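Other chains dropped; remaining ones untouched in position.
We call the chains A and B, going by the order they appear; numbering starts again at 1 in every chain.
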Amino acid sequence: MFTHIDANGDANMVDVSKKNDTLREAIAQGSIILNEEIIKAIIDNRNKKGDVLPTSRLAGIQAAKKTSDLIPLAHNLNLTKIEIEFSIDNKNNIIICKSLVRCLGKTGVEMEALTAVSVALLTVYDMCKSFSKNLIISEIKLLKKTGGKSDNWSKS
Amino acid sequence: MFTHIDANGDANMVDVSKKNDTLREAIAQGSIILNEEIIKAIIDNRNKKGDVLPTSRLAGIQAAKKTSDLIPLAHNLNLTKIEIEFSIDNKNNIIICKSLVRCLGKTGVEMEALTAVSVALLTVYDMCKSFSKNLIISEIKLLKKTGGKSDNWSKS
C-alpha cells in the first residue's frame, strides 16, 4: 500500500502526529564507477590537500538537512547526527559512499541517508567530470534501519 | 585535471566569466529496481490518478533548479527547459527515468540533468518504500551533451 496516497488516490503527507519520538537511525550506501586515471588523481590529491572526497562529504551532509525540501512528501526533521564515509576500491576504480543518519523523531530517516549518499556521489561526479563523461552512479540502497514501531531491518 | 581545484590544490569555482552564452543541452538517465508488486501498484494507480510518477517528475524538475544549491562548486544557471520522462520495464520490475535540461549559458547542464534524475528516483523510492526496503537506485549516467566549446558527446 502506498502510505503517501490517501483513500482518494491523492498524494498527501502521512500523518505522524500521534507517533512517539524514538531514536531513529538509517545507514545507506551507493557507489560511483570512475576509471583508473581518476582514482589515481583522487588518491594523489588526497595526499596533498585532499579535495574531492571532503567536498563531497560536506555536500552530502548538507543535502541530508534539505531532504524535506527535495522529497515532496517527506517530513522536516531535526537530524542529530550525519556521517559520511568514503572507501576506495582501486581494483575496480569505484568509490563507495556510506552514510549514517540519526534523529529523535516520529518518522524514519531512510530518505535522509539515501539523499546524503546521492548528493555526495553527484558531487564526486561533478568534480571528476572533466576527466571523463562515462562515470556511473550506482547501487544506491538502504543497508540498515532501526527505531520506530516496525522491526529493525538490515539488508540481508 | 580537476578543473574545480586550483593551482594550490584548493576547491574553487571555475571561472566562466569569459565564455560565451551558447545553447547547452544534457540528457541523463537512471533507474530504480522495484519488485513485481510495486510495479503493478504503480501501473494500477496510474490508471486512476497516477501519483507516484507525476510526483517524482515534479520533484526532479524542482531539484534541477536547485542544483547549484546542492553541488557546492556548480554555477547557478537559469534553465530554459526541464523535462522528465519515465518508462516502465515490467519484465524486470524497473522504472527508468530520463531527463533533458536546456540552458542558454556559459557552462554545461550535465549536473542539472543528473540531479533531476537522482531526485526523481529518490522520490519514487520514498513513495514505494512502504512496500519493501530492498529498492535499489542504479545506473545514473549522462547520455548526451551538446553546446559549449567542447565537442558534442553521446554515450557510445
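Rule of thumb we're sticking to: a residue touches a chain if its C-beta (ideal position, glycine included) is under 8 Å from a C-beta of that chain, and two chains touch if they have at least 3 such contacts.
All of these numbers come straight from a predicted model, not from anything done at the bench.
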Assembly size in copies, with 2 chains present: 6
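The definition used in the following text is that only the chains that are shown with their structure count from here on.
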Chain centre separation in whole Å, for chain B relative to chain A (CA means): 16
Touching residues on chain A, where the partner in the complex is chain B: 1-5, 8-11, 30, 41, 45, 48-49, 51-52, 55, 58-59, 62-63, 66, 69-74, 110-111, 114-115, 118-119, 122-123, 125-131, 133-142, 145, 153, 155
